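My questions will all concern the structure given below.
Apart from one protein chain that is not included, each protein chain of the complex appears where it belongs.
On to subunit A.
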Amino acid sequence: MSTTTAAPAAAVGAPMGELALRVARRGGRSVAVHQFHQGALRVLRPHYLDDSGQLGYVMVNPGGAYLGADLYVVDVEVEAGASLLLTTQSATKIYRTPGSFAEQRMAIRLGEGARLELAPDQLIAYREASYRQDTRISMHPSSSLLMSEIVTPGWSPEGTAFSYEELRLRSEVRVESTGLPKGGGLLALDNVLIRPRLGASDVTGLGFMEGRSHLGSLLVVDQRVDQALAEELRAIAAAHGALSGVSLTATVGGTTGLMLRALSDSTEELNRLLAGCSTYLRRHWYGQEALDLRKY
């Protein structure tokens, strides 16, 4: 299943954990053609959740949490026609990072007609934690991306919400097409920056969290994304108690993005809302059933 190659070059120093994965289509199914891991990151044995040929991988952090100055590097490539579902085994936990920050850098490349569903568990940043997540996605215009994220308030032992220092979750989606000037274009730049303790700004107030504790995001990029889909997902989201909004990006290289943002008071509610959307897309676009990861 996996081939042996040299470790990908570390960006700065030695990462605490590294994971590289390349998935290709072989005879109607998606298989891993390259798999590498090192340090405190690994994947569970891949599996097929249904008969669609979509490969499922679960990322695991055996250390249980990210600490200060920890760097995690993840590199994922889905080759032409292949389909990958990437999840995590449990919540990503960030512990105290005094004078420093934990960081995850993720690079994703999606080939022609490739499909990636990225559905990690929620992110929990504890007291005095700082975390940066930098995700760079490069897509062929015909590829398909579904990416979700839930950020929790990270309760302190005293029961205080938002006692962490800083969370930065920045994702860039670039469409690579020979038909575009410069060979590609930036489709979406999603920059979530929460600094609960910065000066006069009140992240709990109007305009920011608005009295709610959890933030959920869903980004879908696909040539089939249109206003009608936005209406469908808007209606699905509206059936939940969360405060949500949906909008479309500009079209770049013939493909379009849909961003859904939701504020809620619980991880469970956001999980149901996001699952409702992903189930709709799985059925509507691929004839697949709802995701059942059997872990909740």
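Just so we're on the same page, contacts are C-beta pairs under 8 Å (C-beta built on N, C-alpha and C of every residue); 3 or more make two chains touch, one makes a residue touch a chain; residues count from 1.
Here is the rule we go by: contacts and distances are computed from a predicted model.
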Since a chain is absent, check the UniProt entry for it and pick the matching name: "histidine kinase", "Urease accessory protein UreF", "Phosphoribosylformylglycinamidine synthase subunit PurQ" or "Lipoprotein". "Urease accessory protein UreF"
Contact with the hidden chain, among A:S177, A:T249, A:N271 or A:Q288, goes to A:T249
Using the document's definition of touch, tell me which of A:L189, A:A239 or A:A290 contacts the absent chain. A:L189
For a quick check of understanding: of A:G99, A:G159, A:G179 or A:G207, which residue touches the chain that isn't displayed? A:G207
Of the residues A:R96, A:R170 or A:R272, which one touches the chain left out of the display? A:R170
With the missing chain put back, which residues of subunit A would touch it? List them for me. 168, 170, 172-173, 181, 185-193, 200-201, 205-210, 215, 234, 243-250, 259, 261-263
